[in-house]
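Note that this is a trimmed complex: some chains were dropped, and none of the rest were shifted.
First chain written, first letter: the chains are A and B, and each begins at residue 1.
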Amino acid sequence: MRYLPLTTTDRQEMLAKIGVRHIDELFKDVPADCLNPDIDLPRHKTELEVERHMARLAAKNVAAGSVPFFVGAGAYRHHVPATVDHIIQRGEFLTAYTPYQPEIAQGTLQYIFEFQTQVAELTGMDVANASMYDGSTATAEAVMMARRVTRRKKAVLAGSVHPHYRAVVETTTQYTDDEIVVQKTLPESPEAELKAAIDAIDETTSCVVFQNPGVCGHVLDLTPLAEAAHANKALLIVVVNEVFSLGLIESPGAMGADIVVGEAQSIGNGLNFGGPYLGIFATNQKYVRQMPGRLCGQTVDAEGKRGFVLTLSTREQHIRREKATSNICTNSGLCSLAFTIHMTLMGEKGLRALAKLNHKTACDLRDALNGVAGVEVVNQTFFNEFTVKLPVNAAGLVEALAEKGILAGVPFSRLDPTAGLENYLMLAVTETVTPDDIAALVAALEETVK
Amino acid sequence: LAEPLIFELDRADTTGVDVPEVDDFEMAIGGLARKTSIGCPGLPEPDAVRHYTRLSRLNYGIDMGVFPLGSCTMKHNPRLNEKMARLPGFGDIHPLQPISTVQGALALMGELSHWLMTITNMPAVALSPKAGAHGELCGVMAIRAAHEARGDGRKTILCPESAHGTNPATAAFCGYDVKSIPAKSNGRVDIDALKAALNETVAAVMITNPNTCGLFETEVKEIADAIHAAGAYFYCDGANFNAIMGKACPGDLGVDAMHFNLHKTFSTPHGGGGPGSGPVVFSDALKDFAPMPYVVKENDGSLNLKEWKADSADTSLGRLTAFHGQMGMYVRALTYMLSHGGDGLKQASEDAVLNANYIKASLMDVMSLSYEGPCMHEALFDDRFLKDTGVTTLDFAKAMIDEGYHPMTMYFPLVVHGAMLIEPTETESKFNLDQFIRSMRGLASTAKAGETERFEGAPYYAPRKRLDETQAARQPVLRYSNNQEA
């Protein structure tokens, strides 16, 4: 076995040193009738055989890059510079542990500090943590944090919030004190979604959660919502699950958000069939000690040199145990490294330019779809994704187009089959979508939508 | 040389990416163009590569040397795993693509599930939890859901003193009171105390096995029987599963739910703090409460994902994450399992246990062993051997850095004083272990000889001297801002 360095001789010598004759003497605490069970699993394989096996499985999937591709709804296929993947594979980053020994983990700690700063700047907030599992779990954590801050229980989840995120919030809080009010998604009436959220806020509300751009792609000014929340001493939680939008659209912080959470996979990370992804979590200074997750802070070493450490760990489970802020233990370290490298390559200048190109491509797609009979673009506003209403069931159409080698987007019913929105389809683009891709989609739609 | 922060490089106006020029056009963003600045500098590619390459060289990873971090299983991370995870058919597929276009991905999830169920002899597995603690949450939620489905409102969970902090945190998160069970002098759960605490208000017992002292819970079957007799469930923290792969099945030991850490046991990288992956196996009693989504086989042989409750009778605990979990880690873990095979996994556990016992046998005369008898995959020492030397466990650990090693786990488990938990893993050779043992013996005798200087100021040969954690916490500086001095 190529990963097991001990030889038979080594094992014998070591057993002798230990003073036992057989390895199973070291397992004598295992109940005898449970030791060495019969387990029916294949024997070890060569690297070549494993590669073949995995390649066969991989070949049964349609890689996004191999077809015209318009799938989004919370995960986006952006171009990631080759540099990013190169650096995150350096053994010093890849095979390091959580930086609990800061003297030999300054690499990890400094990039986390840079990451926290980048996320705070992007979202327009004071501070950010070292990352969360993903956008959906970050949203659930934000709701619970709002309860701790406000000492109120009722959280309003607007219709603009991704249905999967709503489901995760509901699941995660089902045994906590939180009460979750879920509002209806209205693909054609974003203003009504906003109004419903405003109307639901009262003096028992801990927070209102609004996604922007919304799940159907609408972009709204959330200032009125922030005002309504703050008037009731509730918090506004803004969800962003396409972080590229922050390069074009005003930041949630500037609109009055108290907590910004979201999915930052878009920057630096691939699609990976849904994970690992990168949750972000940002808030304002006054709430820092209620924030879940790891935090890196600046300090000095014994010689006065600047250095970084994990800090405020008194909030965390390994210190506080049952009194911890959250049970979260890990962050998405390597994904946040990919983010910070990609973001460092782009900078404000590159991100703004790419965000503009994304939006332009989406406008081109909208214009092209407006020419297809039966397809109605419902959005007045959007970033790089919008919703169309179809005369047919969207899921069936997507399946039909997949057979033609086009991945045409996400039917709303895939996110929530119970919403009665079967004829709505969300289409996303990024800088990777070409005019040829759009033309292929239009042609296929014209054939299929009759 | 100190590496500056990216924000200190005066690069606000540059970028390291090229973007095609976009002519002005009529935007459809409702007049909400971003007016506030995005204070993120862009570094040209050469500078960015250098910055992160230099940062990386301030880190220590498994690739550099022995990383004997007890309870964390820092084993070799094969590069084949990384290569497979980057195949476009895995890395470049979207979680919401039509199911017909991701049959290979679902098949992979099915294969991984098969391996995990088989090696534990458990009938069900939930892949989606994003990390170990998330897996615990999943397991304890399933337990609560099971009780509630029976209308049983049990309110207490029992944990041993030596438990990982996440165990009580998770129990509390699910609305349970946490009650601590003491350990016996042999490092195991005090079964009499446990039995005494078990009653009809107890929902579950959370036990780590092998436990955090590196010991197998000898009476685990009796414990399981007692738990079940009380109408409670047995949650097993699988953080230490690396000791028993192929040697013992949790399913045979009476476990109802157990999470894996794919990043500990199955060689996916820790990545400096994640991403992890924490699948959970369930017993028959709990399997109907597993979270969604999961893979199902349709009548036509195709694979599908169950993403929503079928009806109101569906007892699934719900959705724990937006998509299907850590696919990238599934690919790596399955690659690892196929590479090892059933035979290799068993050998890995044997070698992990052998290595730990070899270290124990080689150090027990100079360090103070906490418990007698064979250990599993990690050896627990405490600080009695440092008594009156003026050297603390922390000092000792930092001195290991100067020897070229990552320190072992310190001050955990809490049940012994000044704990030092050493887990070499099976991927260390005897050559490496012998070197490590020589270093540790040298340090121990230096400490006993009263040469405290080597410890107090340690590490001497690291990128930084000891860092002031108190200052960091008292006045937190959590981000760069222009007006701070460098």
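Convention: contacts are C-beta pairs under 8 Å (C-beta built on N, C-alpha and C of every residue); 3 or more make two chains touch, one makes a residue touch a chain.
Predicted model, so just to flag it, every value in this text is computed and none were measured.
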item: Full complex expressed as chain labels with copy numbers, beyond the one copy shown; value: A x2, B x2
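Quick note on the criterion: only the chains that are shown with their structure count from here on.
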item: Between subunit A and subunit B, centroid-to-centroid distance (C-alpha), Å; value: 20
